[in-house]
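One chain of protein is taken out of this complex; the other chains stay put.
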Amino acid sequence: MTAKGIRIQGLRKRYGSGDTAVDALKTVDMHVAPGEVVGLIGPSGSGKTTLLKCLGAVIEPTAGKMILGDDVIYDDGWKVKDLRALRRDRIGFVFQAPYLIPFLDVTDNVALLPMLAGMPNTEARKRAIELFKALDVEHRAKAMPSQLSGGEQQRVAIARGLVNRPPVILADEPTAPLDSERALAVIRILNDMAQKFETAIIVVTHDEKIIPTFKRIYHIRDGVTYEEEGEGRGFE
Amino acid sequence: MHSWGKFVFTGMGLGLLIGITLSMAGIYRGMVDDAKVLLDNSGADLWVVQKDTLGPYAESSSIYDDIWRGVRSMPGVKRAANITYLTMQVGKKDGDVRAMVTGVTPGEPGTPGWPPYLVAGRQITRSHYEAVADIASGFKLGERIQVRRNQYTVVGLTRRMVSSNGDPMVFIPLKDAQEAQFLKDNDAIREQRRRTAENPVFNRPGVPGLLDAVIASQSTNPYVNAVLVRVETGHDPEVVAESIRRWKRLTVYTRSQMEEILVGKLIATSARQIFMFLVILSIVSSAIVAFIIYTLTLGKIREIAVLKLIGTKNRTIVGLIMQQSIALGLIGFVVGKISATLLMAPIFPKYVLLQPLDSVMGFIAVVMICVLSSIIAIRAALRVDPAEAIGG
Partner (left out) sequence: MKRLPFQKRTLALIAVLVPLLALFVYVALRSGPLAPVSVVLATVENKGLSPALFGIGTIEARYTYKIGPTFAGRVKRLDVHVGERVKAGQVLGEMDPVDLDERIRAQDATLKRASAQLNEAQARKDYAQTQALRYDQLLKAHSTSEEVVATKQQDLLVTEAGLTAAREELSRVRAERKALEAQRSNLSLIAPVDGLVVSRDADPGTTVVAGQAVVELIDPNTLWVNVRFDQIRVQGLAAGLSARITLRSQAGKLQAGRVLRVEPLADAVTEETLAKVVFDQIPDPMPPIGELAEVTITLSTLTEAPVIPNAAIHHIDGRLGVWQVINSDLRFTPVSLGIADLEGRVQVQEGLKIGDQVVAYSENALNKRSRIHVVDHIPGVTQ
């Protein structure tokens, strides 16, 4: 199944009703192609978080259209019944902090998702380890999360985001706590993974260290997005 | 890893609480067992005591020591033997020990009142100044012990021969026990003689020998505490008891009635106290487990939101929480059972009987408490909005 990336048209999100209504998102248009890594930049209060929540299918937009791959997810109403399965199978998440489950080892942390989707145990773990190889943490496959360094944990978290081969990954400030070397490493990994698995990746960030690496950037202000060309620098 | 350590540590603390609870149950069972063992070891089917008393264990009872002859001749009675009981201090070389001194009728092994089995030594063969003691008293074979004014040689040892209070029993010949029970110390005897001599009714010059006769009668003790009866095989103890009651006008208790008196009246107060403790401890344990699980869960709100966000089913999250709770309970139970068996039961001064059934019931209770206690945490977890995982 070729993922066609993610496409958003005229998304609006209104909180409240009548006189006290507030439009957190007024009109948002975005599209990210498979394999592409775009940045989403905006000050606080710009609706950045709200947009992410809509993209992540945790809140319901008020109007607009969201298309994931070939499927229309939202068109003035959810078109998908099981949002949780949607999140599990078709959207990947990478957070500021790894948020790994402390009492499972890192392989299980990653294998949890495909198992929930129905994949047999051993196969899920195998897939997790494959991702670890790609992310260069397979030597820590049997460790508990607390035994890994920050960077290793983040890579495991990325693996978790990738494990179900979702067409889109939402990354929320993934490099905020890292120094420039690590931050660039993370962005490079994300780019590699995007290419390898043909995933569209949206990175919400205000980290000056990695903004220059994006080829395309969306700015969001007062609930409206503006597309822009990025510098597209390398990852040193 | 340190959170894992904290978890185990908490489980151990909970375990000590559970251990105390199990020990309490054991103490109660030990008390009931003490009472049962006392009745079993007496080898009697019926107890004949002073009229309208709950004796000889729950209340003091005095009957003449020749009543046994009348009881012996009743139909259905195989053997009847006098017995006395007195809880008192028994002296040894340095210090003394609280024991229930039991006076047994001389005869052969198998006489009611005799210890039914020994762990060392032999049964009493001489009619005076020999004793068989329970090992709980600390006496050894061959040791000389002091009961009132006489010294006795310990010739045999028993195990689990205790009064309903848990005091070890010391068996001595009946006549020595009668003397010990009623004869006072020398000062009191001299005082009594003096008073009798001053009384002109007893000290008549025209009747030489009267004073001596009166003093002699004051120094004998014709009483015992009970007559133990063994019933012929084939006869119903209650029927035999009823005939003794009717014709001898004495109070007679069967084995089941004695058990009811001991368990129902004698240890009822202590049993109630222990039961209350059990309930309180269980409530406290439940509260602690609930609190711990709730706190642990609250500390993981972020993770739970993340799990929900990335698509974990509610059911899975609930299972995780409950699993954690049950794990805590299991660690607690393991620690509790081990500490109760190896630490608390041997140290406690009374007999603690830990039955496997109690442990099984305790285990089930612990698991149920854990499951129920985790409900509060589960409800909190279910309320978490996955959207909270996104954004700061």
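For reference, chains read A and B in written order, and residue numbers begin at 1 within each chain.
One rule holds in what follows: a residue touches a chain if its C-beta (ideal position, glycine included) is under 8 Å from a C-beta of that chain, and two chains touch if they have at least 3 such contacts.
Keep in mind that this is a model prediction, so the values were computed, not measured.
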Checklist entry - If the hidden chain were put back, which of A:E36, A:D89 or A:D108 would touch it? => result A:D108
Checklist entry - Just one of B:M12, B:M74, B:V97 or B:I135 touches the chain that is missing; which is it? => result B:I135
Checklist entry - Of the residues listed, B:G19, B:G103 or B:G156, which one is in contact with the missing chain? => result B:G156
Item to check | In chain B, positions touching the absent partner | outcome: 40-41, 43, 66, 78, 106-110, 116-123, 125-129, 135, 140, 155-157, 159-160, 175, 205-206, 208, 222, 230, 232-233, 316, 319-320, 323, 327, 330-331, 334, 337, 341, 355-356, 359
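Here, only the chains that are shown with their structure count from here on.
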Next on the checklist: Averaging over Cα atoms per chain, report the distance between chain A and chain B in Å.
Outcome noted: 69
Checklist entry - Inside the complex, what are the residues of chain B that reach chain A? => result 1-4, 302-303, 306-313, 316, 320, 324, 385-387, 389-392
Item to check | chain A to chain B touching residues, read off their complex | outcome: 49, 52-53, 56, 58-59, 84-89, 92-93, 95-97, 99, 101-103, 112-113, 116, 144, 146-147, 160, 170, 172
